[in-house]
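Okay, handing you the structure first.
Excluded from the complex is one protein chain; the other protein chains are retained at their positions.
Naming follows writing order (A, B, C, D and E), and every chain is counted from residue 1.
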């Protein structure tokens, strides 16, 4: 697989074990994550070549983050070191009807205060074939917006495929920028749109509902307004409760609408990063499988599998994802 | 919320992690609990003012118990220190068709050997508006019965609302006292009855079955024989197995019968203290919500949520309980 | 219960906690197991007298293994010490559609290199009434095959009941021996056959399907070709996914076919050793209960319970198994 | 003991267990601390009434911090809630010649962005008899300087004893303020100076050495320039290496110089917060013991004991400190 | 080695890890111990045949205790099951000048309420050659005193060697019995006295000091008043602090006084049970080594080694103890 470039914040995630709250135990575990990094590591676990671009703190926490990324064979040579601390988030895992809780400590972090001068995009994109970005990055600060935009300009120039997951979280946009405007500007560089009705409505200012019909209409309109976009991919989650989800995928690739079957995740272990696992599966599938439908099948199986791993990152291999596509959803142990 | 007074034993609970048995691992966790304390802490987590009355050991275990109660902002200033050790219970968490196991080391504990002279009820009830007791306390020893009775007499005098959860466990009554007689004596001081058919049958000597019709009849007869009692509240648990329960509530408030929908707890984390969470929700609801039906809705949602926390104590806030009543039973994370 | 003899490898199992992978945490737990030892320990937990025959390493790991077996009161006095290391396996617990992973380090282990000269069968079988073996042992090496065969010859001579669980795993047979031939030779010493269609097909060279009709036919043919075999017992697993199984049992005892109801294991904790729990339940049931049907009921309840314990070994007591047969599958705690 | 008021940042401290680095294990422990809070909690453990003034985050991390402070019975009712995250520091515990490592994430924290409008000093100082501040607070931001100054003005007005520990860390002062000037301004409100030659040299602009003679001269000059200061207390640490320290104390109380014997801490468990334990011991001792020398003896024993507790906080009781003063430095267990 | 019989309480010990206090972490570890059991297990680890006599609770805690004792190959067949809970103690490990803390929950325990009718001494002493008792047992209750006394009478009749470790802890004697009188009565059955000046002074009512001269005089007087006693063995501990001890042994065997060199334990891991390790080493040494001096050398090396193991029990083997006697006190790893 050719070089995939991901760009975004590296966050330290700190959680009590199991379903405990911080008030219950002073023993906690940490992982690293961040939506774009999650995509990168998952692709590396599929055997892809991945380079992640970011900024981490110039201390033992930053070193630990780099060593974590190295562990998965993702290239960290273009990550810059910053005097600012690494972003952190605290996470309490819910269960059944109890939602999970999240507390971010990321404003003023090493990545939030990134500036275009801190990334050598020429070197960062070297050999790159695919660039992936999300709506989290432009939401943080003017600096992160500007740095991403510079990367997109160069990536487009160099002919990379650009996938966008414009995840819209209104709470994040705290600096002086209109989300719709910012996303619109960046989407014009993108080829692949990974997102659902909420994201389309946000960038188009429309009010489509969640039906398949509406999805097709919305996708068509999106492609019309953003001619660089070729295909739209969406993941649909049905939640019985925090411990029991179902996942399926649908797509409009400019030619046809397709939808997969629901995958039933009866015992969710950790749902953080499942959307990222979907995006990673899609980026892998679109490059390595025969057609777009196989790609969304692969992506939704990857997404389902991620629900069984602790932490932000999908640890599944291609063989494991293919096992599910091959019909083994019974989790049978082979010796 | 005005001052709620709870009175009862503080127990140290010691459990292996997850579903392990003591024979499998020498690493265990401890919490503190006790049926009345659980009610008190849950109400404090709802924002209430709570004072717990008890006796703990005068050593580092007793100090740890007090610090645990302080953690939740419950007033510990009327808890007395005793030369006797704190009560302990060991708990192995079951799964599916395997029941949990429990082993008590509480006879001769600091609370079991409490005497009326050890509690200054005048000070303990200062500012009190509500007093909650359960059938565990009178079951332990003559001293605990006498101490509770003195508290009830004064509470009645001072006009506190008195709620009773006469949980009947035949195995507990080891001293020379007839349970029916003892509970009858104490119930005459009580206004709110929290309990089901088993408890009513025990105190009336009747044999009602579990149907709603029987519940209404039983409640009417109870109120007839105990004129101080105004309302009867019951929680109904349906167990698929140890890991999967359903909870609903019903009531007879002297005027009407109401029943809530089942809440489906597909992945039980810890069922200890769920009845106490119901009682706490009810005490909160009866004081803060508009009517009795809203109170049992609140109480059964609180009870359902408790199944998702480890330990004896319900950690849910009012906002979290209200989230469920507002229809969010899907455990969706909000960022 | 009279003396039961089990013979087979003792393996150290090393696993991360919960559903973690080794790449995620350097903190792991170990247990000891091995298919025949699992059977032995389970029978000891039912109150039986059990002696396990094996070879372990002559170092602190072997000592720890022996102390683990002693813990359950299984007689270790006939286990020999070897200069070779104890066999190890690494295990990652799957969830939902993610299969568990297993990695063996057992070739050249202390048991794999066992030789007939290392076991004093006369002493090992002293007072024995029942001998249990499985198809794992003859699969390992010529030495383990020979040692087992010597034991079977003497056990037959002494009139012990011999149960065989010829579990067939093609990947195991790495030395120069034909599995069908080896198993055939050993089955001629056996009375009780514990195994399903796969095992019967393997030893008969047939192609029966999984229907009850086929099972009856296959059993009849098996008994015809192996006249020492009197009864055939089978356990049927239906997997929703790795976290949700159903178990039932069926039998042909030469006279009648019987089948139990499915037991629904909605939240699997650990499925390793569940087949061994079935075999142990059967060996106990055939000796202590009135008829063969009660034995398979007991065995399938034992098997279901094992899914709720971590580790290889069934920790259930007779009382706990009987609780399920008595209808308590709701896992209700009794205090 | 009368009300002691402490004011300063509450930090969450996150550390791997034992001497591990973050790169070695993803399982870590957290405590809460902060130099002024450490003083407050230690005094509470001596039986004092303490109120801590601060700002914490308005989320589950802030709640956990409050519950931690409540645990020790310190009054948290004047701590305000902030939209900014709680400050965090990461800590790797060194050993022998390996220094510990520390990484702060505290700029822009809930406390760093405190403003005078966020503290109701009238209520916060209610009943107060003693106010303690350190040089960490004015070093953070203009807002924290201003808030402290307002508190000191009112405390002086109300006649509280004011102790200052002007710990000077040059790396901390990042905003636009001269440390010498800022500390000078604040010291004019203070009565008790807790600090050594470094701090005196910093505020006086002198270059005294560490000898006792120089300490006496320096103290005299300090008192001359800051007439509000009555007494100067200093703690001297001799480090064999990171695992082996010695502690003694000296003082100039305006009348006489005294110095204690070295206490030999041969196996340091955790040295964070040992200076705070000294300050707490001193504040206790000056109020409860007969003379200043007894106070520094108590303070240095308290400081030595702190080296044996994990975390930032001294857990020793008066009885335990007195045990050392009474000559029991052998750590003999009494049953 | 012939059968050694030990008789005494089995206690569950619960401790936080490392040097933590209970207030600091809700994760704790448990071991089992008890002074006489510690002696028994240590002798079993030296290869001896040991039978322990006691009473444990008839529940999963009692089962866990039995499985713990079985682990070391100590015969548990004469331990009776009781309706009373197992005794527990909580332990916080001190460091340097901080003493350890202990909290007992053992009155009314399964062993404290033992009665002569609960032990079949005829069967318990079967094949016994040596009986060991301590002063803890008669201190608990009249029942434990009586049961021990019955055992001693029969042991003397049968000609067993009887060793006494009359450890005197004044706090323990809470029932209506004079310690001096009780110990005097029981010492008349004993041959070997393991104890120091404190114990001799207690039983003789004398006031000898700790010098060797006084020890010799005291021993002579002891033997004079208790003609059954043949030899007196004493262990001398010098504590630098809780983390640094030195150990030596001395003896008066009726013929000569001998004293060993100090062994320097520079980094104490756990000092509980070190006296028991001494007693076990002595019982082993007196049976297996050439002379009394070699026995005390062995015993003091065993005692020193115990300081390096967590828990109550000495895990050292004869080879490891002999390694120290052979001059290897450098802890050099051999591969």
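Here is the rule we go by: a contact is a pair of C-beta atoms (placed from the backbone, for glycine too) under 8 Å apart; a residue touches a chain by one contact, two chains touch by 3 or more.
Everything numeric here is computed off the predicted structure, so don't read it as measured data.
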Displayed chains contacted by the hidden chain, counting the whole assembly: A, B, C, D, E
Hidden-chain contact residue, picked from the options E:85, E:99, E:273 or E:323: E:323
Of D:244, D:257 or D:293, the one touching the omitted chain in the full complex: D:244
Residues belonging to chain E that touch the chain removed from view: 17-18, 29, 31, 71, 263-269, 304-305, 307-311, 315-316, 320, 323-324, 328-335
Touch residues of chain C, complete complex, unshown partner: 14, 21-23, 26-31, 57, 59-61, 63-64, 67, 85-86, 88, 90, 92, 101, 103-105, 107-108
Residues belonging to chain B that touch the chain removed from view: 24-27
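Going forward, only the chains that are shown with their structure count from here on.
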Steps needed, at fewest, to go from chain A to chain D via touching chains: 1
If a chain touches chain C and chain D alike, it appears here: A, B, E
Chain of greatest Cα-centre distance to chain D: C
Interchain centroid distance [CA atoms averaged], chain B/chain D, Å: 42
Multi-chain contact residues (two or more partners), chain D: 26-27, 29, 31, 67, 71
Overall pattern in which the protein chains touch one another (line/ring/star/complete/other): complete
